[in-house]
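The complex is shown incomplete by one protein chain, all other protein chains being positioned as in the whole.
Moving on to subunit A:
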Amino acid sequence: MFEQGRISSVNSVSLSINGKSFPSLRMRSAPRFRVSCAAKPETVDKVCQIVKKQLALPADTTVTGESKFAALGADSLDTVEIVMGLEEEFGISVEEESAQTISTVQDAADLIEKLIETKSA
């Protein structure tokens, strides 16, 4: 199953170039990549379904992770209702500040996964 990966932080190290080689340094200097995975496709799909239902969009409308709620025709009241629907569907509780920052499907899916993770931790 192919999962989307996102590179979130890169530690870059600069080596001095003056002809000398420091073997121990060279081995330690490999940059480390931390890959944070975006939300699972199933979560994104469920979010898309809930958004479509809330906004009463026709079934063949394309809704993806990048879709912005505003672009789909949602106003701020709709967004609140969508977040409430997501809370009920996934059994989570979204606090006020986090809820205000959700503007795309991906935002919602990522937040959901984070909350589920902290809940089961």
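Observations
Just so it is clear, a residue touches a chain if its C-beta (ideal position, glycine included) is under 8 Å from a C-beta of that chain, and two chains touch if they have at least 3 such contacts; residues count from 1.
Please note the rule applied: contacts and distances are computed from a predicted model.
Of the candidates "Aspartate aminotransferase", "U3 small nucleolar RNA-associated protein 14", "TELO2-interacting protein 1 homolog" or "Complex 1 LYR protein domain-containing protein", the chain left out of this view carries the UniProt protein name "Complex 1 LYR protein domain-containing protein". The chain that is not drawn here is touched, among residues A:A59, A:L77 or A:A121, by A:L77. Not every partner is drawn; the one left out touches subunit A at residues 75-77, 80-81, 83-84, 88, 96, 99-100.
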